[in-house]
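With one protein chain removed, the remaining protein chains of the complex are shown where they sit.
So, chain A:
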Amino acid sequence: MKLSGTFTTQASPAQLARLSTEPRQLEQVTSLRDVAVDAHGHIRAIFTAATPLGAIPLTTTIATDRADESSSRVLVRGTRGQHRVDVTLEISYQPTATATQVSWHADVRLGGTGASVAQRVAHDIARNAIDGVLQQAAGQHLTLT
């Protein structure tokens, strides 16, 4: 499943590039809790997705594959029981005169039960989830720094 989105933020590209590696900033995202860094240096958190069936908490690992001031590549894996969501997220940062335009492209792969019935609703859930986390994290960045 290929998803994409764009938004504009006041955060700079350099600030944005650090987003996926700074647990303090991610802690401020309302859909994330229990944010920590694991032994591999990856972020571990509980991400709660809003779905038509209610809130579903996923144990989530966020690994930054590559990040610089022009773009980042982030690998996200969420699991809950026998559900699985793997996301490869490509984020690019384009400075404008007054802000930064963030464009993201996600390759979302569902596994287990998530690939069964949930595939019918996963598109909107995943898109809203990714966009929501990114925008909120970018906005929180301004608050924290």
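The criterion applied here is as follows: contacts are C-beta pairs under 8 Å (C-beta built on N, C-alpha and C of every residue); 3 or more make two chains touch, one makes a residue touch a chain; residues count from 1.
Rule of thumb we're sticking to: contacts and distances are computed from a predicted model.
Entry comment: the absent subunit's protein name, as recorded by UniProt, is "Aldehyde oxidase", drawn from "Aldehyde oxidase", "histidine kinase", "Alkylhydroperoxidase domain protein" or "ABC transporter ATP-binding protein".
The omitted chain makes contact with just one of the residues A:18, A:84 or A:105: A:84. Which of A:59, A:88 or A:135 touches the hidden chain is settled by the complete complex: it is A:59.
Among A:5, A:23, A:112 or A:139, only A:112 touches the chain left out of the display. For chain A, the residues touching the absent chain in the complete assembly are 59, 79-84, 109-117, 120.
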